[in-house]
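Can you keep this structure in mind? I'll have questions shortly.
All protein chains of the complex are present and in place, except for one that has been dropped.
A and B are the chain letters, set down in written order, and residue numbers restart from 1 in every chain.
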Amino acid sequence: MKSRLTFSRGDLVVALAPIVAILLALVAGGVLLLMLGADPIQAYGTMIDGAFGSQAALLRTLTRATPLLIIAVGICIAFRAGVINIGAEGQVFVGAITAVSFSLGLGATLPAILLAPLTLLAGFLAGAFWGAIPGYLKARFDVNEILSTVMMNEIAVQLLLYLLSGPLIDPAQVAAGSRIPQSAQIPEASWLARLAPPSQVHVGLFIGLAMAVVVYLLLWRTTIGYRIRAVGQNKNASRYAGISVPRYLMLALVLSGGLAGLAGAVELQGINHRVVEGFAVGYGFSGIVVALFGRLHPLGAIPSAFLFGALLVGADKMQRTMQVPSATVTALQGLIVIFVVSSDIFVRRYNARRTARAVKAAPPPAEVNQPAPEGVV
Amino acid sequence: MNFGDVLAQALPLTILFATPYLFAALGEVFVQRSGVLNLGVEGMMLMGAFTAIYAVSSKGMGADPVVGLLIAAGVGGLMGLAMAFVSVTLQAEQGISGIGFTLFGLGLSSLLFKLLAGGVITAQGFQPIHIPFLSDIPVIGKILFQQNILVYLAFALVPILMWVLNRTKWGLQIRAVGQNPAAADSMGVNVALVRYATVIFGGIMAGIAGASLSIAATPIFQENMTEGRGFIAVALVYFGGWSPFRVMLGALLFSIANNLQIWAQILNVEIAGSTIPPNLLIMVPYILTIAVLVFTRQRKQNEPAALTKPFQRGEN
Partner (left out) sequence: MKKVLLVVMLLALLSVGIVSAQDKPFKVAVVMPSSTTDLAWSQSIYDALVTIQTEMGGEEAMEIAYTENMFDVTAAAQALRDYAEEGYDLVIAHGTQYGTSLFELASDYPDTSFAWGTAEDTGEDEGLTNIFAYQADAEQGGYVNGVMAAMFSETGTIGIVGPVPAGDALLYINGFIQGVNATNPDADVLLAYTGGFGDTAAAAEVAQTQIAAGADVLTGSAQQVVGAIEAVKAVDGFWFGTQSDQSLNWSENVVASQVYDWVPTLEDMIANIQYGELGGTAYTLTLENGGLTFAYGEVEVPDEIKDAAQAAIDSIIAGDIVVRQSLVEEATPEATVAS
């Protein structure tokens, strides 16, 4: 009985730290809400209700979590290799814009059954290419990836706007004269099936879950994955062990970018069926946050994406119901990110103490010590 | 107009609009040299930008621009203090906490804007100062000596900060803490204190950078008006290889490329008989920054080895 108690206390610290952190962030955010003359209790009530309160609400949360999960899984690969990929934002755009061109261009000639998977592949490859550029620059010229990915994001935004207002603009917009910057709708064969209409949640959710598992296996069950992580842990040691460090740095960015590109294609094919101005804005940065909340573990990204999706959906609902400016929600998200990331120290300290104390029972390696993904669905 | 004429017109604006990048990036140089990555610069700039204009505007406190500047610096410093607490004391992952501060600053500045200003807010900010005699020099005078006080301050800080970093005991401590915190610690340097100081300084500089946008370059505030400048500033630190002087060169390069692409748009510059789509021209500064780095090779000798690594005594 006693040993069970101590065991569960450990899990409790790991599980409770972020929850307590979120509560503290909400208390801090409550001050903002009071400033606005809104009742914080009521506001948070609508937030929780908006994210979890009904089946429709849960499905909304899953819809928003889907692209974030895929991006976050990719971010895990990069960060595990010690590459800080800030460029997911741009990689998502390039993935989506390539997927839309592919689907529109070859939709008529390809067999319908192949169109959706090949469009996804096109998105993945484009994102991988956009990731390969900073990857190559880092591997070949030692150009810092934070610099190059920040710049590549801005370049992607302008590329997207250029394509949407020119070469890829919906012919209907040109005919109508209104010239709104958006692409034509992709053929129905390339759409991803909806799981529970009228909700927008779609097959992409399973793609995300599958990617999480695949990347987990890649990182922890293959030589390639081992080397990627080795490079991230210690470049010099890896070099002495005969690992081609530049090659694996580049590979990590290519895979990371590829998954971000895939997320762009998934969002395109699952939800909107065309690329519009404002498509997936901010997803790249949210994906980074999701990955880090999930402790840079692909399986950890699953509950993390779900929670972050819930935060987005609940916050939107709060904005609607309480009619507080959307800025409140942004500030609140910032507070939650800061508080949760700060709470990590308690988990680390606990783990350190346990490692120090437990001699007989070998402690699980840090990466296995993940919140179980049972919170999903 | 020939290229010389364009350049004579472009350079004053280049210097004016390089200033926000310069302030923020100089602060970030110190933060990173002590081993901390602050990705919250964007949010700190936004808070600085709003509080500065609110202090100065007749809609707000109607204070002198200097007061606005000090308030922006103070608010930036406070956010820096919070960031230092999170990243140094609580040893939180720095990239993510920085993104948290960016979100928080974006949200809070927009919220305050809505609550306190309720719409457009303008102010009588810092005016250009014509330096006697020097400002009368043809061409050069307009470029260098008819700027506002914050421009002079930013560029004056470059040699001062270089001196602090390379020639003073403080600078030595900062560099030691960024290179090898355990060794610095064993030599009696208070690692946490040094990092607190640099991160707060970085926050102050980001706040001033925001003020240099909202009460100097263009006296106005709009939600999310920095539009990624904070991230560009962080990127420029890498461009400059953690050297204040090279960071200044980076800010100037980026800024002049941006101004020249505006000129290319308004003059309808043609390449091979056709004009270039504006969105492609707007990419130029970003592409150029990467390209220059590829061709000049990044200088790594200043790279802080302990960057992003929290320090805890007895761990290393």
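Everything below uses one rule, namely that contacts are C-beta pairs under 8 Å (C-beta built on N, C-alpha and C of every residue); 3 or more make two chains touch, one makes a residue touch a chain.
All figures in this text were calculated on a predicted structure; none of them were measured in a lab.
Enquirer: Who touches the missing chain here, B:Asp136, B:Glu227 or B:Glu270?
Expert: B:Glu227
Enquirer: Touching the hidden chain in the complete assembly: which of A:Ile19, A:Ala112 or A:Ala176 does that?
Expert: A:Ala176
Enquirer: Looking at the full complex, which residue from A:Gly45, A:Gly107 or A:Pro325 touches the chain that isn't shown here?
Expert: Of all options in A:Gly45, A:Gly107 or A:Pro325, contact with the hidden chain holds for A:Pro325.
Enquirer: Touching the left-out chain: which of B:Leu39, B:Leu112, B:Leu213 or B:Leu293?
Expert: For the chain that is not drawn, the touching residue is B:Leu213.
Enquirer: Tell me where the left-out chain touches chain B, residue by residue.
Expert: Given the touch definition above, chain B has residues 1, 9-10, 12-13, 16-17, 20, 110, 114, 118-120, 122, 213, 217-227, 229, 258-259, 262-263, 265-267, 277-279, 282 touching the missing chain.
Enquirer: May I ask you to list the residues on chain A that touch the chain which is not drawn?
Expert: Touching the missing chain: residues 56, 60, 63-64, 157-158, 161, 164-165, 169, 174, 176-182, 185, 198, 200, 267, 271-274, 276-283, 312-313, 316-317, 319-320, 323, 325-327.
Everything below uses one rule, namely that only the chains that are shown with their structure count from here on.
Enquirer: If you average the Cα atoms of chain A and of chain B to get two centres, how far apart are those centres in Å?
Expert: 28
Enquirer: Quick check on the complex: what are the chain B residues that touch chain A?
Expert: 43, 82, 86, 90-93, 95-97, 99-111, 113-115, 223, 228, 231-232, 234-236, 238-239, 277, 279-280, 282-283, 286-287, 289-290, 293-294, 297-298, 300
Enquirer: So in the complex, the part of chain A that touches chain B is made up of which residues?
Expert: On the chain A side, the touching residues are 32, 35-36, 84, 86, 137, 141-144, 146-148, 150-155, 158-159, 161-162, 165-166, 285, 288-289, 292-293, 325-338, 341-342, 344-345, 348.
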